[in-house]
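Take a look at subunit A:
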Amino acid sequence: MAVSQSGRGPNSLDTFPRLLLNHAATRGDRPATREKYLGIWQTWSWSQVAEEVRAIACGLAELGFKRGDNLAIVGDNRPRLYWAMCAAQMLGGVPVPMYQDAVAAEMVFVLTDGEIRFAVVEDQEQVDKLLEVKAQCANLQHILYDDPRGMRHYTQPGLQGLDEVIAMGRIHDKNQPDFIPGEIAKGRTEDIAVMLYTSGTTGKPKGVCQTHETFIAAAQSGVGFDHLTDQEDILSYLPMAWVGDHLFSYAQAMVAGFTINCPESGDTVMTDLREIGPTYYFAPPRVFENLLTTVMIRMEDASAMKRSMFHYFMAVAKRCGSDILDQKPGVSTMDRLLYALGNLLIYGPLRNVLGMSRIRVAYTAGAAIGPDLFRFYRSIGVNLKQLYGATETCAAVCLQPDREIKFDSVGKPAPGVEVRISDGGEVLVRGKLLLKEYYKRPDATAEVIDAEGWFHTGDAGFFDEDGRLKIIDRAKDVGKLSNGAIFAPNYIENKLKFFPHIKEAVCFGHDRDMVCAFVNIDMGAVGNWAERRGLPYSGYTDLAGKKEVLDLVRECVEQVNADLSHDAMVAETQIHRFLVLHKELDPDDDELTRTRKVRRGFISEKYAVLIDALYSGKTSQFIETQVKFEDGRTGKVAADLAILEVKTFPTMKKAA
Partner candidate 1 sequence: MSGRKIGEVILDLKNISLSFGGVKALQDISFNVLEHEVRAIIGHNGAGKSSMLNVINGVYRPQQGDIILRGKHHTNMDSYGAANAGLARTFQNIALFKGMSVLDNIMTGRNLKMKANMLQQAVWFGAAQREELEHRAKVEEIIDFLEIQHIRKTPVGRLPYGLQKRVDLARALAMEPQILLLDEPMAGMNVEEKQDMCRFILDVNDQFGTTVVLIEHDMGVVMDISDRVVVLDYGKKIGDGTPDEVRANPDVISAYLGASH
Partner candidate 2 sequence: MAFFLETLLGGLMSGMLYSLVALGFVLIFKASGVFNFAQGAMVLFAALAMARFSEWIPAWLGMDNLFMANVLAFAVSVAIMFVVAWLIERLALRYLVNQEGATLLMATLGIAYVLDGFGQTIFGSDIYKIDVGMPKEPVMMLESVFEGGILINKEDFIAALIAALLVISLSVFFQKTATGRALRAVAADHQAAQSIGIPLGRIWVIVWCVAGITALVAGIIWGSKLGVQFSLTTIALRALPVVILGGLTSVPGAIIGGLIIGVGEKLSEVYLGPYVGGGIEIWFAYMLALVFLLFRPQGLFGEKIIDRV
């Protein structure tokens, strides 16, 4: 499977279209794409997919799509959207997947910045959105929709169904059978394969240009590393615009030739996951967190006997589960027996209901994952690993080898990747998988890639004694308390978020004398908790203000403090005061990014009054906030927020 440099040419497997043709030729009957549609898993084999992609490509060509054009792709994970990516690549164009839930203004930016002429979108909803902004996007000429539902009366020029385009393409292909092979042959491995926009945690999004070469290399390193074959099944349900999905559902599937499975709808992801039972799984920590929260909630409703059995075996798993998974010696025979019993009674069934029975390798990336969360999945036998990387590095800088998992590290540099720590503590990366450039932003490109070719990740980290990379936080987020102690907000927040009752947390402390925090409770978990206590509440704001809930959160925070006190590096940064926010942090209110990362700067401006209250020693603070509802209306939420003091612990000396 390795691509040799010398073998470059029309037949070497160095572009995605060539990989596709190769799969069609070598494993033509294996399933390439499945989608749950109309109640069953509709399946397309590799040769069918190659055929479809070819037809789409011909259709696009017929419409005037040329080498170097960019093709916007907007929508949920639908097979034809993935195929359209490859079709664009066949013609030497560049697919630009976009976040389907982006609001119009965000779309305008990408559409204009990316000079988009062609867009392939999922359905009427996306068409409406694009038509709304079309006037502001001079280049946008063709909007092609996948789902014709409700589109009968749309007469706007340039609007066409993908069905029509495909039909057109087939005719085109019949008339010029040599056209596509010719176009594929023209493709070079150093052409840009895809353009992924950064989520824009800071500033405007930038288009990250990745070549076929880099993405195939990144995919191959993962495929080789985890011994992935064409037998894998993966559920493709994460935003297509996210580098993670692109790596796992597109690049690796194309390299290894395994099957991607698209869920029926957003509501059915869990069911679809259970049905498919992927062997290879990828999710951001948030998903694992939510799953764990639902596990805990559902277990609380179980009978006392079942519950105690669950807790007993979870304790067993915590003790020896991950060691058994790692095949480490030193686990007692008794523990092994108990674990086997637990596997029969609890872990196995649990994996089954979570859809994880068949998982060989699962990855999480996109944010740091709490060690306890990580440990939970590994201890029940899910081979969960962390992946470290960014859009600019095809997501795959560091990988964790089987049997060498350390909960607090992201692993060792992937094959062919060099990693070093700058003097300022920043992680630097060099290797094949780096971006070619930011689209039309040479200034920005120069900013992140220095003269020696090192990419500046912006993350603060260090190597431990075993040569594994540890990431503390975003470099720019790492601050110092006024007494000089290092303050890594993410690190603390993740600890908080591990509690099922806490959904989101934001910590403050840079240049301050102590650490304070905002907390969002988890509506599902705390709501359930309240119901079982017969605590009435009318909504989030009401529930979040309940004294009982505040006490519950305080206990969680104190536990985090106790935990922090064990580690001299961070012991100074225990949380002294906190409050529970009156509303949930929401990407629609710009408080989170679309990938649900906290927008720290924005929040500290928006809630400055609350921060002042935290540090001024007040015991409560009134706040009124404007919120956007799902249907676009706005409203106001107001509340008197109580500010609570938390117990802190003296620093524990590490046992020598």
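Behind the choice of candidates: all candidates are chains of the complex that A comes from, given by their letters.
By our rule, a contact is a pair of C-beta atoms (placed from the backbone, for glycine too) under 8 Å apart; a residue touches a chain by one contact, two chains touch by 3 or more; residues count from 1.
Computed from a predicted model, the values in this text were never measured in an experiment.
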item: Pick from 1 or 2, the complex member that touches subunit A; value: 1
item: Residue ranges of subunit A touching candidate 1 (in the complex, touch as defined); value: 37-40, 149-150, 152-154, 264-265, 267-268, 271, 631
